[in-house]
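Left out: one protein chain. Kept in place: all the others.
To keep things simple, chains are lettered A and B as they appear, and every chain counts its residues starting from 1.
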Amino acid sequence: MIQFLFVLLFGVAAIWFGVKVFTTASMMRSALALLFSMAALGALFMAAEAEFLGVLQLMMMATEMSIMALFMIMYMMSPGGLTPMEMTHQKRFSLVAGVVTALLIVSVAVSQFREPSAVAVAPAPDAQLRGLGGELLERSMLVFQAAGVTILVAMIATTAVAMRRHE
Amino acid sequence: MSVLLTGQLVAAVLFGVGLYGALSQTNLVMIMMGVELMLGAAMLNVVFFWRYLHPEMYSGQMFMLVLMTVMAVEMAVGFGVATARFRAKGSVEMEEAGELRG
Partner (left out) sequence: MTTLAYLLLVTLGGYGLAVVEEWSSSGRWRPSAPLLRSVALLARESLSPRLLDRKLFEAAPPLLLVAGVLSMAVLPLAPGVVPVELATGALWLNAALVYVAVALLMAGWGPDAAYPMVAGFRFLGQFVAYAMLVVMPITAVAMRASSLVVGDIITSQATLWNALLQPLGFAVFLLAAMAICYLPPFDQPVAPGELAGGVVGEYTGARLVVMRLARLVLVLSLALAVTVFYLGGWLGPLLPAPAWSVLKTLAVAGAMLAVGRYLPRLRTDWPLEWGWKVGIPLALLNIFWVGVVLLVADL
């Protein structure tokens, strides 16, 4: 019951901050709203007893969204929101698309929902850590290596794209 | 009401909000924020599926780590492209990015 209340609370917080991202005029507040939406997602993971994933989400999303705030200030016009600008296009189409997609997902979720016969028990957090580590290094080792190489390639590619050309 | 269903509804609404943002914004940074919201909604779904349908199999958590890697990599490459575009053109508005040359 308590878990249900927490999931509801953090879920509403995540949605509210997510909507704030696109409705606020100040760009800095937009980036920070996305940060708090992701933090609410991290709290949701912890409420679902995936402790490592929740802590990881909190840490990584705060870092990434702070960097995004930096890029916001670099590349956006009117970052303080003091001169409100209309920066949207095809607004009605995207609103319809968003609502239709959400309703589609909701209908699939509700129609395919079957109440589980027994309440699933999540393993204890330290057993989860060991299990995840074992899974990473035994069964999903190829995925793990591929992800590592992908990150390295992305780092090199990003640096190469963003370097100044000396001509 | 079941906790799993609540989580899925939250993820659906977040996905819708992210899609609205990704389609309606003109600035590349804002489009990327919409994509981040969509990926966040997917991660939420994966974690709730893991917790309530198969908590004994850790491949669910592994997939969640892959999604987080995708999020980080997408953000990095996106900002690299934005930097290059900003240097060439002076803005990252996608309305002006309709042509291939110049």
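FYI, a residue touches a chain if its C-beta (ideal position, glycine included) is under 8 Å from a C-beta of that chain, and two chains touch if they have at least 3 such contacts.
Only a predicted model underlies this, so the values are computations on that prediction, with no experimental measurement involved.
Taking the full assembly into account, the omitted chain touches A. Taking the complete complex into account, A:66 is the one of A:3, A:66, A:90 or A:107 that touches the chain left out. By the touch definition given at the top, subunit A reaches the unshown chain through residues 26, 28-29, 32, 35, 51-52, 55-56, 58-59, 62-63, 65-67, 69-70, 73, 80, 82, 124-126, 128-129.
Note that only the chains that are shown with their structure count from here on.
Look at where the CA atoms of subunit A average out and do the same for subunit B: the two points lie 7 Å apart. Subunit A makes touch with subunit B in their complex at residues 3-4, 7-8, 11-12, 14-15, 18-19, 21-22, 30-31, 34, 37-38, 41, 44-45, 48-50, 52-53, 56-57, 60, 64, 67-68, 71-72, 74-77, 87-91, 93-95, 97-99, 101-102, 105-106, 109-110, 113, 115-116, 120-123, 128, 131-132, 134-136, 139-140, 143, 147, 150-151, 154-155, 157-159, 161-162, 164.
In the complex of the two chains, the subunit B residues touching subunit A come out as 1-30, 32-34, 36-37, 40, 43-44, 47-48, 50-56, 58-59, 61-62, 64-66, 68-69, 71-73, 75-77, 79-84, 86-87, 91-92, 95.
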